[in-house]
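Just dropping this structure here.
With one protein chain removed, the remaining protein chains of the complex are shown where they sit.
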Amino acid sequence: MTLTLDAPRIVTTHPLLQVRNVSKSYGSVKALRDVSALAYPGEVLGIVGESGSGKSTLLRMMNLEETPDTGSYTLDLPDVEGNLFDLDRFARRMLCATRIGIVYQNPHLGLLMKHSSSGNVAERLLVAGERSFATLRTKATAALDASEFPLDRLDAPPIELSGGMQQRVQLAKAIALEPALLLLDEPTTGLDVSVQALVLDTLKRLQQERRITMVIVSHDLGVIRTLADRVMVMRGGTVVEAGLADQIFQDPQHAYTQQLVHAKL
Amino acid sequence: MTPILDIEGLSKGFTLHHLGNQIEAFDNISFKVGAGEFVLLKGANGAGKSTLLRTLYRSYLPRGGVIRFYSDHGPIDLARAADIDIAHLRRTEIGFVTQFLQTRPRVSAEAIVSEPLRLHGVPADEALTRARVALSTFGVKQDLWKAYPTTFSGGEQQKVNLARALILPQKLLLLDEPTASLDANARAALVSRLEELKEAGTAMIGVFHHPGDVEKLIDRVVDLTPDLINSEDRTDVDL
Partner (left out) sequence: MTLQALTKPWEPMSYGFLDGSAKREIRRKMIKAIAVPGCQMPYASREVPMARGWGTGGLQVSLTLVNPAMRVKVIDQGADDSVNAASIRRFIARVAGTPTTMNTLEADLIQSRHRIPEEVLREDQVLVLQVPNPEPLRPVQPNMSIARQMHADADYGRMWLQLYEQIVRSGRVMQGASYPSLVHGRHVMTPSPIPRWDVPKLHMAKHLTILSAGREKRIFAVPPFTRVEPLVFSDVPYKVEDHAELTCHRSGTRGYLMNEIPQDDGSSLFEVSDSEWGVKAIRRRDGEDVALGETWYKNGKMPS
């Protein structure tokens, strides 16, 4: 039994995020083939797949860092209209700076390593026009605190911090402006297992408390299982299976998903 | 009686791609459940009792058939409904009580129990009060209310789990051996809470290892033993 993206529904919430029929080629390599994804307000969409499956490309598109060859992207937010892939560079930058938060696997992509940690968070507030030093300080501290960052290291530069702490700074930066959408690109990959668990705890708690809509990309089924409400399984630039997280893990339909689930459990 | 669930010709099997074979769980099951009804699932081990519950909850995708659920939004076929609708119904109208608590690190027992109420719009302090009442009903000691259940013993975790799962009256409650690993007092508390919910109109479908615990609640029995499928027994069946 297959379920389509647009199955008739009874609950009338609109998806916050809609990516539809996206395809992208790099030369002769097809990174994405006709991929669609929805995320509803307050839910966590997990995208799982091995490297080269196109999951990170899809996430970068959601952060408007990449533009597909064909396809559309809409966000159901006030003042945000039309296909976001049609926006110019400036409009994209403003949208991402104020409404979308992202945590990268590599903290160097998301952080200024030699500035203070609080400054990294404050930058986001500054871009949004905050001009009071006291407010910047208070809000940056609050965001870092929510990310369970040790406040005695508030002004330490990320380069002096451990990998787990760097991810917490990235997370604080991403949530400082109460984003409508939080994108997580392998946020715990490369961390020690125990540190990984702590960072996942924080993400889980933030999600529960603030009901932020999240899209998380990982090759690690454990991470996806911990966080996601719904899961998309990708392979070779296509979605092989999508469903409720417990259904994907307990009753995978596709041969590839079964292989993935059985290999990891 | 107000219909809640109307199951027609429901089948479930598993395709194991790596073995290249199929496992049949159950085939062509039909029965109805009305408001305030308690249906006991019966059958030998492996007859597919838990599988049926999980299929109704959509943790498993059915192979065929219709699961018509009369939700507050109108009738909906749970076998085909969009994931987001299922997720919504799970939050608001369909409960599933298992033997295991899904603990969350650094969330206190009382917070875990009050969460369904808060998601339903109950003010925080009232939710907390009701959560504490539920915890004490199931015999969780007051010292433990603010503690993190991650560290609790299996039995205590199960009490927290039940308190949470049963705190919000729902339209349909699926029970998968909730009495396992419970002491006698907690078992009695569970039965009395289920009775309350039944009075209030919750439809229940349950699998119990020792059905004697809930004997007085049972309205009907559905036997999943293959040759008996479709024959709805009555309360007076020999348990």
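Order of writing sets the labels: A and B. Residues in every chain begin at 1.
Rule of thumb we're sticking to: a residue touches a chain if its C-beta (ideal position, glycine included) is under 8 Å from a C-beta of that chain, and two chains touch if they have at least 3 such contacts.
Keep in mind the model is a prediction, meaning the values are calculated, not measured.
The chain not displayed here makes contact, within the full complex, with A.
When the missing chain is restored to the complex, the residue among A:R93, A:H108 or A:R210 that touches it is A:R93. Touch with the chain that is not drawn comes from one residue among A:R20, A:R33 or A:H115, which is A:H115.
Mapped onto subunit A, the footprint of the missing chain covers residues 89-90, 93, 97, 112, 115-116, 118-119, 122-124, 126-127, 131-136, 155.
As a working rule, only the chains that are shown with their structure count from here on.
Averaging Cα coordinates per chain places subunit A and subunit B 33 Å apart. The part of subunit A that touches subunit B in the complex is made up of residues 1, 3, 7-11, 13, 15, 38, 40, 43, 201, 204-205, 208, 229-230, 242-244, 246-247, 250-251, 253-255, 258-259, 262.
By the touch criterion stated above, subunit B contacts subunit A in their complex at residues 14-18, 54, 58-64, 71, 73-74, 76, 79-89, 104-107, 115.
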